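Pasting in a structure now, in structure tokens, and then I'll have a few things to ask.
Shown here: the complex without one of its protein chains, the others still in place.
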Amino acid sequence: MLKGHQSWVFENKPVILGTATVVGPFEGRGPLANDFSIIHEDSMLNEDSWEKAEKVLIEEAAKLAIENAGLTKEQVQFYVGGDLMNQIISSSFAARTLSIPYLGVFGACATSMESLALASMIVNSGSAHHALAGTCSHNASVEKQFRYPTEYGSQKPPTAQYTVTGAGAAIVSAKGEGPVVTSATIGRVIDMGITDPFNMGAAMAPAAVDTMEAHFRDLKIQPGHYDLIVTGDLSKVGYEIACELLKKHKIPMQQTEYKDCGMMIYDYDTQMVQSGASGCGCSAVVTYGHLLNRMRKGELKRILVVATGALLSPISFQQGESIPCIAHAVSIEAGGSIS
Amino acid sequence: MIFLWAFLVGGAICVFGQICFDVFKLDPAHTMTLLVVIGAVLDGIGWYEPLIKFAGAGASVPITSFGNALVHGAITELKEDGWIGIITGIFKVTSAGISAAIIFSFFAALLVKPKG
Partner (left out) sequence: MANNKKKKLTPTQQEYQELAKRIEPPRPVLKNCLHAFITGGLLCLIGQAIQEMFVHWAGFTEKTAADPTVAVMILISVILTSFGVYDKLAQWSGAGTAVPVTGFANAMASAAIEHRSEGIVLGVGGQMFKIAGPVIVFGTVAAFVVGILTWIIQGGGGS
């Protein structure tokens, strides 16, 4: 049901019946390694190319999420997914394997929550019994498409981020036990004229703040409603900017804990990731792996995940365009303890 | 002595490149392009060859020497064959570098996979 201008409240309480996260070796050396379902030792996953490896990541995550939900893929009505590759081939080719009716979406690194919001809306409205939401990213395929060949010797500035090699998938269902998706706020495209593709954090922070403001305004709640609010992948630089913007806009984030997935997945001391992590897989694996694990253990009751994405392409950048960004927010509550 | 100058001059040209990266915020492709053009212009005014005599590999290893070689080829042929030499001479001197880069890169691509 529509709440406010751009938010949905899911009165029928769609449940996240099962999740799965599949990551590469670098993520497996990070602090959240124990929260991931599968950690691959070879980032090419024995495939012929990075792109084929990325497709395998999301395929595995989707199949495992369906299994963890106690379902077969024939029981899933829709698959909502997307990724960073041109024409979102990773998700489309996975959809070919899964053979589930497919809605491809593009939200850059905000795809995790965009797909979860849509899947929840579809289930909540009675238009599906079960829907699959998933996304993925791969460090090498993203570097190859957006920046430089992986063996090229370029020096990354301190504002740069490291794309996560990982896929996260969730099954949203009308009934069952598990964390509940309670609401979602769809973001607007925000562009503050930032042009540096090596400083995505600065480009995305305003979009995150805009969506958070809209969420609190639409639902008429305060940040304190949640135990934890996370942004998808602002990383150090974007996170600091977001904190300042939130203060400027008088949003009382001190009522709750505010963190960023891009700052959680890697160990800054041992892993050279400059500002932190990025990629569709970042918010997906941290949310579906780490955060929902904490929720299942009873450590978190209500969280808001604000995934952030930069909607540029190499061509838009070369043509002198700035970087428009978007953020989508989804609130998840522990099952059985909703107040 | 030439070893010392090779080190110092080569290092200095790289520092200029680093300033292009960090201060002028140019990316590697733009920086290399700028350096090649600078090398071409410097040879045009006759300053690059003396630099090579003085600093040896310090001037011939950086990518600026590529611009120098391209101009050198053009000017040498211009002197010998007239105006048509401007076009026919450009790749005469640099063919070793370009050929080597193409050939070795090609075989490397056949032999190894990217490591990410």
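Points worth noting:
Letters A and B mark the chains in the order given here, with residues in each chain numbered from 1 onward.
The criterion applied here is as follows: contacts are C-beta pairs under 8 Å (C-beta built on N, C-alpha and C of every residue); 3 or more make two chains touch, one makes a residue touch a chain.
For clarity, every value in this text was computed on a predicted model and none was experimentally measured.
Residue in contact with the omitted chain (choice from A:Gly4, A:Gly28, A:Gly104 or A:Pro157): A:Pro157. By the touch definition given at the top, subunit A reaches the unshown chain through residues 48-51, 144, 148-159, 192-196, 199, 202, 205-206, 236-237, 240-241, 244-245, 272, 275, 317-318, 320-322. Although one chain is not displayed, subunit B still touches it through residues 2-3, 6-23, 25-33, 35-37, 39-41, 43-44, 55-58, 60-63, 65-67, 70-71, 73-75, 78, 80-83, 85-87, 89-91, 96-98, 100-102, 104-106, 108-116.
Everything below uses one rule, namely that only the chains that are shown with their structure count from here on.
If you check the complex, the residues on subunit B that touch subunit A are 21-22, 25, 27-28, 113-116.
Within the complex formed with subunit B, the subunit A residues making contact are 43-44, 50, 139-140, 149-151, 154-155, 157, 196.
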